[in-house]
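In what follows, a structure is listed as structure tokens, so that the remarks can point back to it.
Omission of a single protein chain aside, the complex is shown with its protein chains in their original locations.
Let's look at chain A:
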Amino acid sequence: MFGVVKQKMLRLSLTQIRPAVSALRSYSSAAKQMTVREALNSALDEEMSADPKVFLMGEEVGEYQGAYKISKGLLEKYGPERVLDTPITEAGFAGIGVGAAYYGLKPVVEFMTFNFSMQAIDHIINSAAKSNYMSAGQMSVPIVFRGPNGAAAGVGAQHSQCYASWYASCPGLKVLMPYSSEDARGLLKAAIRDPDPVVFLENELLYGESFPVSDEFLDSSFCLPIGKAKIERVGKDVTITAFSKMVGHALKAAEILEKDGIDAEVINLRSIRPLDRSTISASIRKTNRLITVEEGFPQHGVGAEICASVVEESFAYLDAPVERIAGADVPMPYAANLERMAVPQVEDIVRAAKRACYRSEPLAAVA
């Protein structure tokens, strides 16, 4: 499967003939499928092919084909100078990546998981995010930090934290979180092409998931805009914002809610910084009710920012209190039953939506 897709993309990028593309479009009756892993791999491959300044660096990205096989085949194709297996030092290779970016190259730095990025966070924040501002435009940092983020399955506290709100609070960074293969490919291409530092938070459990893809998606120039959310499901009764794995949960919750006569609108944020406040605002002004969903810790999370923002901008349009669904306020436990209870489930989203629609008792005490 992967080989076929790769050949097709290479052919398209080589010829870049418009008529050929539109001809393909007319044959798109059978929906093609692609996993998120393949989507990321294809994006990396094409961007490295198109721009010799792009190079990949991280632990196990070369010989091992990537800890999660995202960089499969890239070492063989581009050689050890452009696919660099690093020693075990996140602080080291993040710093080296920033230095290469200062010079003018376009590094893609992979963290085995973003939990390990904490060892490099000084370089991400102080050396990458702030440099353009501190140097008054003399030092730009066209770098991408990517890797799996958030909970996986049975990996415990030090491998399960979500860093979306940590990085999204910092001016100078852009923070992207794909859900589907389309998101993964389009946003990674946009991130690599962007002149600002981008933190690209993937999800390990989504790597193997397959999504239908369009022909436009397969073109090498395919790119998604940074800062635009996607309305995955149009609705009119309640707005559910989600990102990454939780988008899937929100869509399942919406199907369940439909049977109960609640028409939920599901927004896939895609971009945590900059946050697409106008799409969220327009949705609230239509539905008048808001549920935010995230996997990460509740305090100071992404949901907190969205709720505050909606209250500031669209208070008069709200018909119910805003509610946040988030992970439990505990380090992630390992035992499967405990882990399940520490992460939002579809039922949690369904119950919250019903509360927002006054179909069940509110959580807060009614005096």
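Criterion: a contact is a pair of C-beta atoms (placed from the backbone, for glycine too) under 8 Å apart; a residue touches a chain by one contact, two chains touch by 3 or more; residues count from 1.
Please note the rule applied: contacts and distances are computed from a predicted model.
One chain of the assembly is not displayed; among "Ubiquinone biosynthesis protein", "3-methyl-2-oxobutanoate dehydrogenase (2-methylpropanoyl-transferring)", "Protein YIPF" or "Rad51 DNA recombinase 4", its UniProt protein name is "3-methyl-2-oxobutanoate dehydrogenase (2-methylpropanoyl-transferring)".
Per the touch definition above, the residue from A:Asn132, A:Ser169, A:Ser210 or A:Gln345 contacting the chain not shown is A:Asn132. Only one residue in the set A:Val98, A:Ala151 or A:Leu206 touches the chain that does not appear here, and it is A:Val98.
Counting the whole complex, the residues of chain A in touch with the unshown chain are 55, 60, 62-64, 76, 79-81, 84, 86-87, 89, 91-105, 107, 122-123, 126-127, 131-140, 171-172, 174, 194-196, 227, 274, 277.
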